[in-house]
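Quick one: this structure, given as structure tokens, is what I'll be asking you about.
Only one protein chain is missing from this complex, and each of the others stays in its spot.
By letter and in written order, the chains are A, B and C; residue numbering begins at 1 in each of them.
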Amino acid sequence: MIKNKLPEINGRIIKISVIGGAKCGKAVYDDAYKIGYCIAKNNAILVCGGLSGVMEACAHGAKDAGGITIGILPAEYESLANKYIDIKIPTGIGYARNVIVVKSGHAVIAIDGGFGTLSEIGYTLSYGKPLIAYQTWTLIPCASEYEPEIHIAKTPEEAVKKAIEHALYYVKNAVL
Amino acid sequence: MIKNKLPEINGRIIKISVIGGAKCGKAVYDDAYKIGYCIAKNNAILVCGGLSGVMEACAHGAKDAGGITIGILPAEYESLANKYIDIKIPTGIGYARNVIVVKSGHAVIAIDGGFGTLSEIGYTLSYGKPLIAYQTWTLIPCASEYEPEIHIAKTPEEAVKKAIEHALYYVKNAVL
Amino acid sequence: MIKNKLPEINGRIIKISVIGGAKCGKAVYDDAYKIGYCIAKNNAILVCGGLSGVMEACAHGAKDAGGITIGILPAEYESLANKYIDIKIPTGIGYARNVIVVKSGHAVIAIDGGFGTLSEIGYTLSYGKPLIAYQTWTLIPCASEYEPEIHIAKTPEEAVKKAIEHALYYVKNAVL
Partner (left out) sequence: MIKNKLPEINGRIIKISVIGGAKCGKAVYDDAYKIGYCIAKNNAILVCGGLSGVMEACAHGAKDAGGITIGILPAEYESLANKYIDIKIPTGIGYARNVIVVKSGHAVIAIDGGFGTLSEIGYTLSYGKPLIAYQTWTLIPCASEYEPEIHIAKTPEEAVKKAIEHALYYVKNAVL
């Protein structure tokens, strides 16, 4: 019998969500590609919103590294997913699906990103999920109790390294 | 026959969404109360998340001014609404309901606010809905094309004045 | 100060959800109109999906009786609501909004109805919310423990009478 196996780290399936805009320039695309590539190389599964821009770039990288990709789509149809998505989840709930992109990862990497990404950053912080920021929004809270805990990364590789460390800690310690 | 009438501005039902944290200190509560009070005084309907903190404060103010309040609740049950909510919409979809809070208003006022509020600010900007900011998050984008269009208000009264102006423009001109 | 007041029964705001198809013939339209009319006459608020067919008919009736109507819309935009909807809630979550239509009422009346209505009947029964059936789906369960508790009505008037009785019982006794 063929035994299909998903990639694992220390015997656990680790999913890393990458959030970023549906439009991006070449430099951001290249960095997002590297992030996806490193995620797959490290045996984690990529979760993203499944569309264009950063979402396509990171899925592209993950597939080139032989990884598995999951796209949580806003639309009712699979056909809107980019071609690097293996597992297409067409939610049909529009951008309310941003919550699910965040919840489905054990850590979240934000890169670049527009207003939708901002909503996802808000959700990540709300749920106390590890957030790794690479060249994305800077957030200044109105009051000190809302100082967000954000892990800044200076390179795509560092972003993935931090994400996996935090994800492993999260799956071990958090109420999942 | 009794003809139930909802408040209107220029013959249109105008809904203003107020977003802010479920916890807040007295100064923020008082300001949010004033925002709710002014919304009702100006014959707009208040939409909020229906829970405690800023959500309670603005609903409290709106009811004291004789207005109508709508609470878009995360839970499956009405009983979690604060006591100033007239129309309770228990969505059961958790904090994915933040999208609906934003979508249900013709303009959005952000006051104070934590991470959930940040997700709502992201959604407001995503949908191109007028956003009035009163002592809330400061956002510095990673790239100039994401410079958010935010209308800053210096007092609760100014926040409501701007919100209603923008809401009237929005219902007249936007694809609703 | 003008004190806006919503209709109440015994000092409580009672909301009745009406579910049915987006397409319907004249006989069904007339019956749905009567259901909406009676709901408003009895000082309950109508909740529906906000679109055409049965949803339009019941809202039409409710407005002719001087009532208040709420439309929980699947789309991101208000403009898709029928013209009898006072309070438009554009959820943007597509037909996942069927859950919210059901949850927002204290009792649910099903009339006629297609497959979307069937999903709403399923949700109503799942949540243990009173379901009044008037000329709608007949459901034969696969096992006796799933025998649904459905209150059959023979006229639109009887449907509303039963719905309000059950709604009053529900708000008094259920965990809301």
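Quick note on the criterion: a residue touches a chain if its C-beta (ideal position, glycine included) is under 8 Å from a C-beta of that chain, and two chains touch if they have at least 3 such contacts.
Because the structure is predicted, anything quoted here is derived from the model rather than measured.
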**Residue of A:Val28, A:Ala57 or A:Ile93 touching the missing chain in the full complex** = A:Ile93
**Sole residue of B:Ile93, B:Leu131, B:Ile150 or B:Ala167 that reaches the chain not shown, by the stated touch rule** = B:Ile93
**Fill in**
Logged for chain C, residues touching the omitted partner chain are 21, 93-96, 98-100, 112-123, 125-126, 135-143, 145-146, 148
**Asked** On chain A, what residues meet the omitted chain?
**Response** 1-7, 13, 15, 40, 45, 65-68, 70, 72, 76-79, 86-93, 96, 99-100, 103-104, 127, 175-176
**Asked** So that we can see where the missing chain sits, which residues of chain B does it touch?
**Response** 76, 92-96
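As a working rule, only the chains that are shown with their structure count from here on.
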**Complete:** Greatest Cα-centre separation from chain B belongs to chain A
**Fill in**
Whole-angstrom distance, CA centroid of chain A to CA centroid of chain B, is 30
**Prompt:** Any idea how many Å lie between the Cα centroids of chain A and chain C?
**Reply:** 40
**Complete:** Each of the following residues of chain A touches two or more other chains, namely 93-96
